[in-house]
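Take this structure, written in structure tokens, and hold onto it; I'll ask about it next.
Chains shown are a subset, placed as in the full complex.
By written order: A, B and C. Residues from 1 in each chain.
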């Protein structure tokens, strides 16, 4: 029923639920009562959206909802959860439940080496991607074996998990609005963002553009900055 | 199309848009992927909601949206806007537009006198409600005349409005989620809240109970406190 | 003990308490443990602050505190309170206490008329400033008389205040950090902001520049935008 994407190998992104469109932004800014869903957006409406974005009038972009279902490695969630304003999270916990045996292994051509000097780093495909994949997988297998051994010894799950790497997959519900989404996208689709979270953000941007095309277009034209 | 209420004379409250139901709370708490809208809520689901409320686990109540359309006097908006977390607002501005000639006059039996001692005040119907109505109306008429005179002299609207009383009606869009709504209701439906904002909050509670009956019931049973 | 300013006639602005300086921003960004208050700020520290501001890395600017004491008219507080993130407020209430007889009358050369067309308005000194002052004062005197009459009739103070204009002075404590302050200043020192709140914001900016001169300088050079 819900479209589902795989931004990175093993990852899942779905737009669980969505409410609100460009016309809502216009109506919010004008505090219109006679709100008629489905109304065609006009030229002056588009200009209003452009004006709001260019002048940092962010509140009209908050009266809507994007609810995401996400499966991603812990190190991706760690960056995601730093977004505090206008974001709500519920993540599964490893305190009570046994986690799943799922770890992130980048595609061989997505293994990266860093080139350049501090402050000006860029990334290139690593020449030994398959070797790195193998090393990662071996580490994950060992960690999983340790985790299972600790559980078998009846160590509390909340402590047994200590051995699991930050590449372990977790799951969450994450809800935001168009304003907090634009803030997220401005940082996480940026070329300097880590490629793995960028893969999620890029997919989210496509869905944002689909549901609020005018807002997305104006945000891009205004330099993709927080509003 | 949208139901509309009149919590106080001249006031308007509408639930512009609503998204989310009890079953979403349950799914969020369990981070379920196989989310099936319309699923019947079961006994164990209700117990989970009760548990979440009683133990201050508030985040599962955030993945939903209530968008209110409100027309109320400025003194009501002033209390409303103190709710910062999980609330989004867009209010009409008197800086650029001429305001409407609409002021709040309480019903004659809603005019109150205060009885009792500091810290233990209670309110009773004022014996001269109609007289007070008349005095209020006379004040509003004078203020409106002053406002129009200042505008006629070409005084900037943002300064002409200085003479308007806090009983002047304004309009806003206000969006929240079930958690921030419960926080609002816990304070604004309380017997010590001012009757005018309580009239809005009471109506909002009815709509909350309609869309999320289990959550509402558990919140009431847990003492109507912030979650 | 505390310096006190009068941004508008009758208004008060004081920086009640302040904690944090440029060097804290640098230490926060570097997660330094060996934090030595009073350390001299170096060239590379300044460049780091500049980098943080230009790249929207706002969190290092949050580990500090500016606590303001403010007396201003209600219409100024209404704009102020729309700043929700990183701001804390406590305002006096007219529900329980009789308010003070203090209303905002602009200086005669601060009475404005609006010129130009919608969307491109500018403001000029109004040619009849003294006449406008007189009209405002007359309105305030009448409103105050009505307020006192209602109180004398034992109408509840929370209802008697309905007749008071939005020019009535109120008082608050408002606490923020350098990031939320920069957001406030970016909007409220802007030429399109209403002159009355701009007067407060301009004074606040001077105090911000005094306590965090490097941060302030970099923020100005980066275009005075939210960080």
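Quick notes on this structure:
In this section, contacts are C-beta pairs under 8 Å (C-beta built on N, C-alpha and C of every residue); 3 or more make two chains touch, one makes a residue touch a chain.
Predicted model, so just to flag it, every value in this text is computed and none were measured.
The full homomeric assembly consists of 4 copies of the same chain, 3 of which are present in the displayed coordinates.
Keep this in mind: only the chains that are shown with their structure count from here on.
Relative orientation of chain A with respect to chain B corresponds to a rotation of 180°, obtained by superposing CA atoms and rounded to a multiple of 5.
For the pair chain A and chain C, the fraction of shared interface numbers is greater than half, so the two copies use mostly the same residues to meet.
Computed centre separation for the pair chain B/chain C is 26 angstrom, with centres defined by C-alpha atoms. Rounded to a whole number, the gap between the C-alpha centres of chain A and chain C is 35 angstrom.
Each of residues 89, 91 in chain B touches at least two other chains.
Listing the residues of chain B that touch chain A in their complex gives 2, 12, 14, 16-17, 19-20, 27-29, 31, 33, 35, 59-60, 62-65, 67, 69, 88-92, 171-173, 175, 177.
Of all the residues in chain C, the ones that touch chain A in their complex are 56, 59, 82, 85, 186-187, 225-226. Contact residues on chain B toward chain C in their complex (touch as defined above): 73-75, 77-78, 81-82, 84-85, 87, 89, 91, 95-96, 104, 106, 111-114, 118, 121, 123, 126, 128, 131-132, 135-136, 138-140, 142-143, 146, 149-150, 153-159, 161-168, 194.
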